[in-house]
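A single protein chain has been omitted from the complex, and every remaining protein chain is retained in its original position.
In this document, chain identifiers A and B correspond to the written order of the chains, with residue numbering beginning at 1 in each.
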Amino acid sequence: MPDIVPSQPRGRDHRAPDVLRPGAWVPMRQYPEDEEVDFAIVGTGAGGGTLAAKLAEYGFSVVAFDAGPWFRPLEEFASDELEQEKLIWTDNRIVDGANPVELGHNNSGKAVGGSTVHFMMVSLRFRPEWFKSRSQLGYAVDWPVDWREMWRYYDEVEDALKISGPVNYPWGPPRRRYPYRAHEVNAAGLVLAQGCEKLGIKWSPTPLATISAPRGLSPPCVYRGFCGFGCSTNAKQSALVVWIPRALRAGAEIRDLAMVGRIETNRYGRVTGVHYQREREWRFQKARNVVVAGYAIESPRLLLNSANAQFPDGLANSNGVVGKYFLVQSNDAVWGVMDKEIRWYKGPPSMAVTEHWNYTDDGKDFFGGYAYMSQGPLAIEWARSLASVRGLWGKALKDAMSQYIYQAGLKICGEVLPREANRVELADQKDEYGLPIAKVTFSYCENDQKLRHHAVREMRRAMEAVNAKDIWDSESTAHLGGTCRMGDDPGTSVVNADGRSWEVPNLWVCDGSLMPTVGGVNPSLTIQAMSCRIADRIKAMAARGELNAPAALRSRTAHAVGAEI
Amino acid sequence: MSDRVRFPGYSTLAKRNTSSWNEATRLVVDKRLYQPPARCFFTEDEWPILLAICDRIIPQEGSDRVPIANFVDQKMAENLGDGYQQADQPSMQEMWRRGLRAINQEAKLRFGETFADLPGGRQDDVLHMVQRGDVRAPAWKEIPPEEFFKGRLLHDVVTFYYAHPRGWDEMGFGGPASPRGYVRMGFDRYDPWDAVPAGQDR
Partner (left out) sequence: MSDDTKGGVVLATLGIISVGVLTVLARRSSLRPAVQSIPTGTRAARRLNKSSALLSLSVLADSSVEHYRGMFFNKAMFLPVIASAANLASSLHGAHDETPQGHRLRHAIAAISGAIGVIGGGFHLYNVTKREGGFSWQNLFYSAPLGAPYALILAGIMGTAAEHVRDSSEGRLRLFGLPAGPTLAALTSGGLAGTVGEAALLHFRGAFHDPFMFLPVTVPPVAAGLVAKAGAERTPVWGSFTRAWLWLTAILGFAGAGFHIYGVGRNMGGWRNWSQNVLAGPPIPAPPSFTGLALAGLAALDLLEAK
């Protein structure tokens, strides 16, 4: 039986998989381990994949590592929920707190392309005021960046991914038109639309990172509905299909099935490279700079696991902030049965959205916001909802499942406040590599609960307004953030506005752990935009000689900058 | 109502050689259908309890039943975890072992028979008790009944029924869909390869 789960690394022998052509390869530059590369990036998802491409395009030498396999979606992605668990980080982690978080499929990918291989492609921008939540809205903390700067980078990412979005988006400041048009909204999305119209609030087709028209070798979406289990057509514009190929063309090396276990430092307090395991051998890659981009659990875990005599509490952690202020988003949902066939398994799960409660501050007894979206769980996911969450089994379960094609649902992406008590730490248990695993402690605070309560009430109103029957609600969380947060104050943040750690000048973070707040929208677009910004900042710093970069590159980029002036 | 065939004539397997299934899907589903795993984790004593539980959670009539217990067994044997574990919880393997022991103890305590020997109605009663946390057997000190029931038992058992074409057909799920996805996505619209509810004209 052919192997549809790669067990051997594919990024080697000077070639890499060409995921857009079955069985094909592209040439890949490789860097010797005993020569310093400019940047060793740990993780190839929304943060690391994007950064690898941009830095390579700017002329830096880049090696990016991923613990996961390098999949070929066209040949290896089955339309099967169980089989596609292979995209997920199913290595154990401990969860604790009053509201222990569901991990695994919920928010943790393990593949070249990271969690973008299984994400639901919702691509929304932050509300501008959220970048200054503290100063402008009176809660949480400020980001150390200005929204106007981020707006440019959102433009860049939306164009890079050819986001398919509506001609007019109802919320936020004026913005460029989405590069591709929105998809036709499925019946599940139209239920959301009807509900909003009845409640007198706006709705929109969701801007999605899957194409509505051909793009290069990628065909447009066929609406198969297995988005959360890997796109087998390459319509989904994941990092695997967008940033990684760009990185390869620009001369980056990607090492798949390469688990980075530890970052090495020297006596000057600088990082010198990464220890990683590949094909059961521990190896070491020298690097002038190391970027941690493993998302908000693995990134702090790596920093903590890299503790040594000089950094007894882990790297960049003398202020004890690494791993703290762990964030998720609340993912409460309301479900109902309609009197028309919905067949929500067709198309991306969230084809319609309302951000009304992200942009309206009246009538809220809580800080922060939430968006809610239509849903489309497949067979196993829905059965688990009805059984494991709602408690149905036997005939009652069968009866409820028989209504599947009539189901509709609304689910929030709800803001959660950053709190020190929510954190990622090292557990005693060790993984297959002998490294301590992560322990994730999370509890909602009163504000989070009020938001959830409000959201469920509003979604119930919407479902009642469209005459849904058998309405019930469920709770969950989604996404991660906060554990290596950026800030202006070295006392309360891990990295500065450039993703550069305060404590170790050649150690960077570039993923969702940077986010000091999560807002009420899915984070992928913001993470990618931040990566593009960090790449630009690194380029500028290199030109000014503020970076651990080779003299040749410094003068080269300095020349380029000089020429522009 | 669960006795009635909801989508007469609908078979996801019948689409196996159409453009709704790709090669990777055929490989995976064939293996699941024609090479179900043999029991190798649960003991001979535990096995009848698990079989009986699966039958109550997912009643199956007729032939061609999905061997749910075999897949639960495989998951434990191969340690195919979900990627997270609660801090105070034992491993999923331990949870199943303790849970099966406790359920059996509860059955004997309440109704004087082992769980597998009880009539179906009584088995349901025991399971409802466990679900509610209304239990008396001392074995429950080692494992919280509600958490076990919802978080482990229901989670694992329903997974493997609805990972199978029989489950997909019964619920009217479109099943595998690559390269062919769907065209008609509006209210009350279905594609020729979709499941059509009984009593509706094609």
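Going forward, a contact is a pair of C-beta atoms (placed from the backbone, for glycine too) under 8 Å apart; a residue touches a chain by one contact, two chains touch by 3 or more.
Predicted model, so just to flag it, every value in this text is computed and none were measured.
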item	value
Given A:V101, A:M120 or A:A193, the one touching the chain that is not displayed	A:A193
Sole contact to the chain not displayed, among B:R65, B:H155 or B:R180	B:R180
Those residues of chain A which, in the complete complex, touch the missing chain	162, 166-168, 179-182, 184-185, 190, 193-194, 197, 203, 205, 212-215, 219-220, 222, 233, 235
Residues of chain B in contact with the chain not shown	18-19, 178-184, 188-189, 191-193, 202
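The working rule: only the chains that are shown with their structure count from here on.
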item	value
Distance from chain B to chain A - Cα centre to Cα centre, in angstrom	31
Complex interface listing, chain B residues touching chain A	1-2, 6, 20-25, 27-29, 31-32, 56-59, 80-88, 124, 127, 131, 150-151, 154-155, 157-159, 161-163, 167-168, 170-183, 185-190, 194-195, 197
Touching residues (chain side chain A, partner chain B) in the complex	1-2, 4, 75-83, 85, 88-96, 100-105, 108, 184, 186-187, 190, 221-226, 232-233, 340-343, 345-347, 378-380, 382-384, 386-389, 391, 393-395, 397-399, 401-402, 404-405, 439-440
